[in-house]
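Apart from one protein chain that is not included, each protein chain of the complex appears where it belongs.
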Amino acid sequence: MSQYYTATDHFVLLPAILLALFGCATLLFDFLIFPEAKQRRWLLVFLVLGEAFAGAAFWRQQAFLLEHGGNLTAFRGALVIDHYALFFHWLFVAATLITGLVSYRYLEVRDEHHGEYYGLLMLAQTGMYFLASGTELVTLFVGLETMAITFYILVGFLRADRRSNEAALKYLILGSLSTGFLAYGFSVLYGISGSTRLSEISAAVAARDAWDPVLVLAVGTAGAGLLFKISAAPFHMWAPDAYEGAPTMITGFLATASKAASFALLLRLFVGPLGPARESWEPLLAAAAVLSMTVGNLAAVTQTNTKRLLAYSSVSHAGYILLGLIAGSPTGIKGVLVYLLVYTFMTLGAFLVLTSLARQGIAGDDIHDLRGLMKRAPGHALWMLVFLVSLAGIPPTAGFVGKFFIFWALIETGHYTLAVIGAVYVVVAIYYYFRMVKAVFVEPEEAEAGPLTVSLGTRVGLAVTGALTLAVGVYPEPVLRLAQMSISR
Amino acid sequence: MNFLDLIWLIPLIPLGGAAAMLFFGRRLSMAAIRGIGPGTVGLSLLLSLGAVAQLAGLENKSHEVVLYKWLPLIGADWGFLLDPLSSVMILVVTFVGFLIHVYATGYMAHEHGPHHGGYYRFFGYMNLFVFFMLTLVLANNYPLLFVGWEGVGLCSYLLIGFYFHKKSASDAANKAFIVNRIGDAGFILGMFFLWTLTGSLRFTEVNEALASARFAPEAGVFGLLSLTGLLLFVGATGKSAQIPLFVWLPDAMEGPTPVSALIHAATMVTAGVYMCARSNALLALTPETSHIIAAVGAATAILAASIGLVQNDIKRVLAYSTVSQLGYMFVAVGVGAYWAAIFHLYTHAFFKALLFLGAGSVIHAMSGEQDMRRMGGLKDKIPVTFRTMFVASLAIAGIPPLAGFFSKDEILWQAWSSPLGAKALWAAGWATAAMTAFYMWRLMFLTFYGEGRMDEHTRRHIHESPRSMTVPLTVLAAGSVVAGWIGMPKVFGESGFQQAFEHWLEPVFEVAARAMHGGHEAAHHDASMEWALMGLSIGAAVGGILIARHVYLRLKEHERPSGGALYPVLYNKWYVDEAYNALFVEGLAKGGGGAMARFDAAVVDGGVNGTAWMTRLVSKISIWYDTWIVDGLVNLGAFTVRALSFPVRFFQTGYIHSYALMFLAGVLAIFGYYWWVR
Amino acid sequence: MTEAIFFYCFAALAVAGAILTVTMRNAVHCAISLIASLGGVAGLYLMLHAEFLFAVQIVLYIGGIMVLFLFVIMLVNLEAAARERQFHRAWAGGVLCAGATGAVLVWFWSRGLESLRLPPGVQPTPREGGNVESLAMVLFRDYLVPFELASLLLLVAIVGGVVMAKKRI
Amino acid sequence: MLAPITTAHYLVLSAILLLIGVVGILTRRNVIVLMMSIEIILNAVNVNLIAFSRNLDQLEGQVFAIFVICVAVAEAAVGLGILIALFRNKETVQVDEIDLLKW
Partner (left out) sequence: MTSNLLSVVLFTPLAGLLVLLFLPREKTALIKWCANLTAAAGFLVSLPLLWRFDRAADGYQFVEKKEWIPSLGVSYFIGIDGISLLLVMLTTAMGLIAIFYSWDVIKTREKEYYAMFLLQQTGMIGVFVSLDFLLFYIFWELVLVPMYFIIGVWGGPRKLYAAIKFFLYTLAGGVLMLLGILTLYFQYAAQYGRYTFEITELMKLNLPLGMQQWVFWAFFLGFAIKVPMFPFHTWLPDAHTEAPTAGSVILAAVLLKMGTYGFIRFSLPLLPRASTDQTIVTVLIVLSLTGILYGALVSLMQQDWKKLVAYSSVSHLGFCTLGIFALNEAGIAGSVIQQLNHGISTGMLFLIVGVIYERRHTRMIAEYGGLAHVMPNYAIVFAFAMLSSAGLPLLNGFVGEFTILQGAFQANRWWAALAVPGVVFGAAYLLWLYQRTMLGEVTQEKNKGLPDLNWREWAVFVPLMLWALSIGVYPKPYFEILEKPVAQIVHRVHQASASVAQAAEPAREAISR
């Protein structure tokens, strides 16, 4: 037995196990002892505990790596724990915690507060764990699907809300379609390499010409599937609808954690096995990036639904992050990581503010709902300002640091044109972000606007995301160190 | 007590007065203002006298006091230079200025009142003017001179617009300031040229540099020196109302009469002449420019005089006379007789100030009436005014032995005999002399002789002015008589006294003299010719007077010659303003199209407003450009972004089909790309 | 030879079933024809010596999923749907696009086949314990992680199905 | 007469199946049929995998296929659940009537 499940394997897999256990525990206890919606808040304890334990496990792994250096592979190279993976793990932990903590009030207001929610959150994170740590196609594939399917459910979690159902359905069908193509691509990869382990695949790919037709088949189909997951144009069509229909906090979770996890996979593949074929796919990704920035920014300009607006903006952000991968230099990869980190916090924060706008029967996702927020809740308004300014990429906020890296990497690698395009779209982006700022600070209050639905969780979440967004902007050093560490192999 | 080192106080004292009155004027009693206003100027007068007396003692006849560096980069100090030239100027300014201040205390008396704080404002401005004027003439470098230059312009602006509730007044003020600014543009550039050429803007250093061998006279060629001189002269034409920038001076008569007397007759307008005389070393090297100056001067003299012939507003007659006399001075400058120019400036200060003050007194008596056609027979009613003005008119007409005769005759003689001179210049001067005599005496006859043409009400109120006004008149009259005796022609016999003025100024102009030596000596051999010319000019003066007498005293209203076709031309000032109108307004109106109507207001009177109108038309165009092109492009950009936003969003139909289709299209695009590349 | 015949039969079945699935008007018929298609594919598995998969296909797919489908079809009454227009307006565009994709796929395969070194039907190395046992070895040794994860995936699916479908949780 | 069957045949077959599935998704209005089409696509993938594993004389491909089947099952289950939830609110299964969210 031991040869199938060694201590190392255990050490590596432990966080996932913990997460899964606590997830199942949540589901179980929900059925057993929490008949009333109000009491279900207690399930948060499981979430917190689960994350705490998982965090502890991750911490031990980090400590181990720092001590011995290198990285831990397990299950015959099916899983790996390196700083790169851990970077994402920490991201997931934070995102899941925040999402969970701030959701309950919203769910109660939309009276869909069920224990499954928290369980599913943690199971989704489990899926993400394998996306970040997996180094073998099947693991990655199943992990991806675990995450995806959980998200189909979470997006449709407001079962009484037709928009939610619709969003879930669209997301599911399109998601499955992309899964099909992804799987097809994987199958081809397997076909040309005779193995599902990335290490061997990369050997097989390196042996082939970058323009080899079969390789092209693999890259094309798998690439399409992945670009779909990170909602890059032209595979972004699902995003606005799914984002709009989903429960607001899930939208945030979807826009950050899911995107980050998919990027983790994307990087693993394109920097690792497909690296040798760079010359063939670089122009493609560049095109996708430019298209994403174009579509995302332009579409957002006239958008009046804040969730859709942020959805489009997230499409454009995906474009920016891709630019980092296109640059390909260490700076670029670092840029991708940093960007993902800051993006996670500022986007979560923004969605958090939107969440607290929800009222009985009202999603609160129209831009008018933001009006006069400065009067109604100055604290929220100021944090919102921070998030929007950061999303726009204006110093001294975290968003600027991310963009800074991307531009730096592009110029370093001589992609001046891409840099200029990116810069120009920053200006376009200002336009719609500041339409929200305008609504928050300048425009008069809506007449029937009631009080915000604020909870302790919201306050905590706001404080954390906001503080981080500012802190990273003012003193990014630790984050940069972390990113540096993550790409040093 | 060493006055020479105190010369910086000379301008500063009036400044103190100005400050006192502008800041605390409202709290000051009328008496206090009466004291401070003239008092400060008087003090400067005394200081000047002392300083000049001591200057006479020095053998190099020049003394500089430098307070501190002002513009280090161009080496302009805050420093004063007292030399014969500036000494003449400060004496004129302080002396005439003092008298006019005294006069004003009486003349402006009705301005005082609780609601209408005109009185202190007036004296504040006047003192400020004196300060700037003294700075102008005492400056030891061009930039500081420019300070005074602009300052007097400012004061003239303030004083012309003194009755600022009158639109005409504020219009005239703007016109004056802006026209002067046009001149200043030339002046500034001139300074820079001079600076680059000589490496300094300090008079002494500039003269040394120009005197050095580096610079040869630009005979027959129009080089940098000539350009520099011309640019400086452009500045002068602005200040001293020469063609083409003279249009502002007649309008400037909107100001109170003492202002016209002090600023627009005696002092400020002569600043241009002073500046050219200061630059004598430069002009001496540039015959070409000198010719231009002389020509412009002569033209201005004739033009203005001819206009003066037919004006009916007493002050306007004097204004045009001033312009024409300034023309005289520039003729002198142009022919290189700088001392003669300054000499005429000095005598002119006396009798022209006197004439204006007299006119003021008349207007005072006529309770504000300025049209000579409604005057007449005032001779016995306001005897002092009459007598003094009588003297002044003789003086300006050039009747020996009054001041005007000597200065004018010297200029005519120089125009004839100087190497730079020309017979034509002399002729012009001679004709001007005749016209001057005619219009001055036309003025006298219309005003003081014959029977009164005013209405009963005014007639009853006619009264002699208070002593505060008559005393200055008398003093100036005396000046107009004797002032000329220190500058007699050498043919009258040479003595330290008879040519005192010329000798006094010699050190200043020696550089110039050296540059074109031999001129004077050569001329003076031919004494008989000088006598002859003198006779001719006296004849012209007398003739002018007699004709005027015949026309305006003997003939009745209807018998007077209409002047034929010429009359309307002259009466409408040679249509200069109209010409500017036609040039700037009508011409552009054709192009400007409908915009015309809007700017009628701006077009009402010629020259400057015409240019202003043109500029506004241009700026109108540029605004259009601004909103439609520059802004247009940007907003177009914004608009395109918004416009593009909709089609992009239009793809988001909400149908799974179209989404899937888009997905597949993406996949196809990828493979299409590979297929296309391979 | 015989292999070829079998192949073409199964392939024909699979393709025909698939085509019917996407063309039939009545959803039930679609389901039935999908079963047929899946059966065909199952047959191919058998030919490829993937006996275990054959079993899985039959039991899990045809026995599980399709039943589920049929239940749902019964649940949401489809008479209305059946009477409506079956194809999307822009179906031609879809067919065109899909056709293009297919063409591209085939084109690339045709260009790349030889690089895959595909010899005609080699005999599989006989493994002791046959397909199932050896498969189990691989599955539980090399693919332990995905296997466990798959269980989680199915759990999620169950929960999801419940959460979504149940009226009141 | 008939050429021996090579992996190429299987690849072509899978391509055809994939194609048909895609056509189904692109053309049908009935959600359920859409889901069936997805099943077809995943089957195409499976054909690929098995063919390769056969060709390489390995078992990994078959294992992979098992997991693909799992995924297909899960997706079907959840999808049908979602469909029911939707149907409860809006009595339709025609996807082009489900267009609340757009633009």
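In this document, chain identifiers A, B, C and D correspond to the written order of the chains, with residue numbering beginning at 1 in each.
Going forward, a residue touches a chain if its C-beta (ideal position, glycine included) is under 8 Å from a C-beta of that chain, and two chains touch if they have at least 3 such contacts.
Keep in mind the model is a prediction, meaning the values are calculated, not measured.
Peer 1: Which of the visible chains would the unseen chain be in contact with across the whole complex?
Peer 2: It touches the following shown chains in the full complex: A, B.
Peer 1: Kindly state which of the options B:Pro14, B:Pro38, B:Gly79 or B:Gly151 is in contact with the chain not pictured.
Peer 2: Only one of B:Pro14, B:Pro38, B:Gly79 or B:Gly151 touches the chain omitted from view, namely B:Gly151.
Peer 1: Which is it among A:Val48, A:Ala287 or A:Ile394 that touches the chain not included here?
Peer 2: Answer from the full complex: A:Ile394 touches the omitted chain.
Peer 1: Using the touch definition from the top, which of B:Leu46, B:Val66, B:Ile188 or B:Ala299 touches the missing chain?
Peer 2: Considering the complete complex, B:Ile188 is the one touching the chain left out.
Peer 1: Against the chain that's been left off, what residues of chain A make contact? List them.
Peer 2: Within chain A, the residues touching the omitted chain are 374, 378, 389, 394-396, 400, 404, 407-408, 411-412, 416, 419-420, 423-424, 426-427, 430-431, 434, 437-438, 441-442, 475-477, 480-481, 484.
Peer 1: Contacts of chain B with the missing chain: which residues?
Peer 2: Residues 68-74, 117, 143, 146-147, 150-151, 154, 157, 161, 164-167, 170-171, 173-174, 177-178, 181-182, 184-185, 188-189, 192-193, 195-196, 612, 615-616, 618-620, 622-623, 626, 630-631, 634, 638 of chain B touch the chain absent from view.
Convention: only the chains that are shown with their structure count from here on.
Peer 1: Can you give the whole-Å distance between the Cα centres of chain C and chain D?
Peer 2: 6
Peer 1: Using mean CA coordinates as chain centres, what's the gap between chain A and chain B in Å?
Peer 2: One centre to the other, that is 79 Å.
Peer 1: Between chain A and chain D, what's the gap in Å when you average each chain's C-alpha atoms?
Peer 2: Using C-alpha averages as centres, the distance is 27 Å.
Peer 1: Where in chain D do residues touch two or more other chains at once?
Peer 2: 18, 21-22, 25-27, 34-35, 55, 60, 63, 67, 70-71, 74-75, 78, 81-83, 85, 88, 95-96, 98-102
Peer 1: Going by the touch rule set out above, which residues of chain A reach two or more other chains?
Peer 2: Those would be 138, 141-142, 145, 149, 152-153, 156, 159, 168-170, 173, 177, 191, 213, 216, 240-241.
Peer 1: Mind pulling up the chain B residues that touch chain D in the complex?
Peer 2: 649-650, 652-657, 660-661, 664
Peer 1: Could you pull out which chain A residues touch chain C in their complex?
Peer 2: Residue positions touching the partner: 4-5, 13, 20, 24, 27, 75-76, 78-79, 114, 116, 119-120, 123, 126-127, 130, 134, 136, 138-139, 141-143, 145-146, 149-150, 152-153, 156-157, 159, 168, 191-192, 208, 212-217.
Peer 1: Quick check on the complex: what are the chain C residues that touch chain D?
Peer 2: Spelled out, the residues of chain C in touch with chain D are 1, 3-5, 7-8, 11, 14-15, 18-19, 21-22, 27, 30-31, 34, 37-38, 41, 44-45, 48-50, 52-53, 56-57, 60-61, 64-65, 68-69, 72-73, 75-76, 78, 80-81, 84-89, 91, 93-95, 97-99, 101-102, 105-106, 109, 113, 116, 118-122, 124-125, 131, 134-135, 138-139, 142-143, 146, 150, 153-154, 156-158, 160-165, 167.
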